[in-house]
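Every protein chain but one is kept in place in this view of the complex.
For chain A:
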């Protein structure tokens, strides 16, 4: 009894009972997924996979990393990507592969010879299962990093508060990457809306350390270079005390406890500017 005859036995069994095995495999996996995937779709997916494995084993190989299994691997990667995107758990995803073992068990454990074939095939399925879980994890990581990017975009809006006044409500942690996004957006909005005043509100920033302060100061300096007045608002009492203890100086940058105070101040200045303009015309 050698691997070759084991493989022949496997191929014969898998070919001969293809319909029964497939139907049962689809049913087992379908129960696991509890109707979150249509049976037709699942059946098509598993049939493709089944045939790919059958073809690969038919070439006489049981090495999941081999060239013969290239198609099986790409099908599995695709399957785990879909599952990860649809929110299935890693167990549910990998079970799609392992369920085939359960399906084959009754038909392949009748005698010692087929049991050996079953064990060898089981090892192959184990490898394929691990491959699936790796692909699943990779997809999840991709999803997480793309979400992080989206969050960066989402959490840094620049809004027009009034004619000539724009506001930047900052929420969360201010690191270099976000500061860059905020600064670019703010400077562009200043130009687009023809604003002369910007209010950066840090009510939603839980920790203001030297790095955050440095980033804030840079943003203010950049806005000033474009001729805009910049105010930092939303300085809560505990933040004020911490900034003083740290020894950070905001210099001549106006700061306010609340956004409404900062807005009032900005509106006053905008009105004054307008008056000056009118006088200048007369």
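Heads up, the rule we're going with is that a residue touches a chain if its C-beta (ideal position, glycine included) is under 8 Å from a C-beta of that chain, and two chains touch if they have at least 3 such contacts; residues count from 1.
By definition in this document, contacts and distances are computed from a predicted model.
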Per UniProt, what's the omitted chain called: "Anti-sigma regulatory factor", "Na(+)/H(+) antiporter subunit B", "Aminomethyltransferase" or "L-cystine ABC transporter ATP-binding protein YecC"?
"Anti-sigma regulatory factor"
Only one of A:115, A:143, A:191 or A:246 touches the unshown chain, namely A:246
Specify the residue from the set A:109, A:173, A:188 or A:260 that touches the hidden chain.
A:173
Contacting the left-out chain in the complete assembly, out of A:237, A:251 or A:280:
A:237
Absent-chain interface as seen on chain A, which is shown:
173, 175, 206-211, 213-214, 237-239, 241-242, 245-248
